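Down below is the structure, laid out as structure tokens.
With one protein chain held back, the other chains of the complex are shown just where they sit.
Let's turn to subunit A:
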Amino acid sequence: MTAASLIIDRVTRSFTTGRVTARVLGGVSLAIAPGEMTLIVGPSGSGKSTLLAVASGLLRPDGGSVRALDADLWSLPAEAIDRFRLEHCGFVFQGFNLFPALTAVDQVVLPLQYTGLVGAAAYARAMEALVAVGLADKAHLHPLALSGGEKQRVAVARAIAKGPQLLFADEPTSALDKENGAKVARLLHTIARRDGATVLCVSHDPRLIDHADRVVRIEDGVLTADERNPSAVPAPPLAMAPPRPEISP
């Protein structure tokens, strides 16, 4: 197995509401490998989304550390964490969170612009990502003209266009029907296999389990199971993308 790209070490996190303090993460440790899709499952309130937020540089833990791509994430200043996410992280959320005013291709180009990629190069990269999610012929449409499944695939394209080494997905299929959910799950799996990206997914959707290489269970803020999934549905056959230069942020 490849060396872990994301190491979560004894992470704790509590939330305080009024006078009540609830411990959501009780010292979670987990090493996640690149090139596969790791799925964290657990009932709602188990702390799985909080774990994802801490691991991805979105939510500061109370204790413990996160080592991402050899950087001690939470020892960095806030701007450097933003920068780290800009350069290395992609996100897919349950709500598609697309801007109503932008066409599919513009949704993908927008965050690319902040990496320093602009103009025709950014459009070419965005179109590649839309081709990858099978939406090349809908690139000119606004979200209003897209189905739920198509919107989530645009969101995936937005997340993968910069070629992130870390891809985080929070309930990516929960708002989708069976067929579209399966499409998105296959996509995420393929990105891990094809690019060697570290894909970390949290969900309570059992349909995702079939596509994950590894399934970690969390309950009440502690890990209760960690299993390989030998029966994972193989990633679908790949069509080779044309070679293209690296992003230079």
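The rule we apply is simple: contacts are C-beta pairs under 8 Å (C-beta built on N, C-alpha and C of every residue); 3 or more make two chains touch, one makes a residue touch a chain; residues count from 1.
The rule we apply is simple: contacts and distances are computed from a predicted model.
Visitor: Given the choices "MaoC family dehydratase", "TctA family transporter", "Cation acetate symporter" or "FtsX-like permease family protein", state the protein name listed in UniProt for the chain not shown.
Guide: Matching "MaoC family dehydratase", "TctA family transporter", "Cation acetate symporter" or "FtsX-like permease family protein" to the record, the invisible chain is "FtsX-like permease family protein".
Visitor: Give the residue, chosen from A:A132, A:L176, A:C201 or A:V216, that touches the chain omitted from the document.
Guide: Answer from the full complex: A:A132 touches the omitted chain.
Visitor: Which residue among A:I7, A:I32 or A:I191 touches the omitted chain?
Guide: Only one listed residue reaches the unshown chain, and that is A:I191.
Visitor: For the chain that got dropped from the picture, name the residues of subunit A it touches.
Guide: 34-35, 49-50, 52-53, 56, 58-59, 79, 82-87, 89-91, 93, 95, 97-102, 105-106, 109-111, 113-114, 118-120, 123, 125, 127-129, 131-140, 142, 153, 158-161, 163, 165, 170, 183, 186-187, 190-196, 234-241, 243-246
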